[in-house]
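Only one protein chain is missing; all other protein chains are in place.
Right after this comes chain A.
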Amino acid sequence: MAKDGLLPAVERLSKNASGINNLKVEVQSFGLDQRLENALEIAIFRIIQELVTNIIKHAKATHAIVHLTNHDNKLNIMIEDNGVGFDPKQLPKTTKGMGLMSIDRRVEHWEGNLTIESELGNGTTIIIDIPV
């Protein structure tokens, strides 16, 4: 990771996650040829790793796409899956949810923001914008 950078690490992750429970994970990236600050790359990678883990654990999805789009002043990370979905409004009330809550905190630490769009039966999209 420190050597290769964020994109190859995410591509490796998606390859490794593909095949588990019938899931296929793809990566769409744009404008990531230049490296980001190392700590930020590591933070972003961990977040993506947890979100992909959530898909494997909860989504029963057959297809997920990790989008990484560099918009010059910010990086957009969007992860879509075609799984069972959930009701994001229920999140804070559950005793679980450490994963997403802590991701939200970390995104906030980098002055970014996180949106969850999910509906039972219609898959899940997690959208994160982080200034770079």
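Convention: a residue touches a chain if its C-beta (ideal position, glycine included) is under 8 Å from a C-beta of that chain, and two chains touch if they have at least 3 such contacts; residues count from 1.
Throughout what follows, contacts and distances are computed from a predicted model.
*Asks:* Between "Fe-S cluster assembly ATPase SufC", "LuxR family two component transcriptional regulator", "Electron transfer flavoprotein alpha subunit apoprotein" or "Branched-chain amino acid ABC transporter permease", which matches the UniProt record of the unshown chain?
*Replies:* Answer from the record: the omitted chain is "LuxR family two component transcriptional regulator".
*Asks:* Pick from A:I65, A:V84 or A:V132: which residue touches the chain that isn't shown?
*Replies:* A:I65
*Asks:* Could I get the residues of chain A that touch the absent chain, sorted low to high?
*Replies:* These residues of chain A touch the chain that is not shown: 26, 28, 30-31, 33-34, 65, 67, 69-72, 76, 78, 80, 115, 117-119, 122-123, 125, 127.
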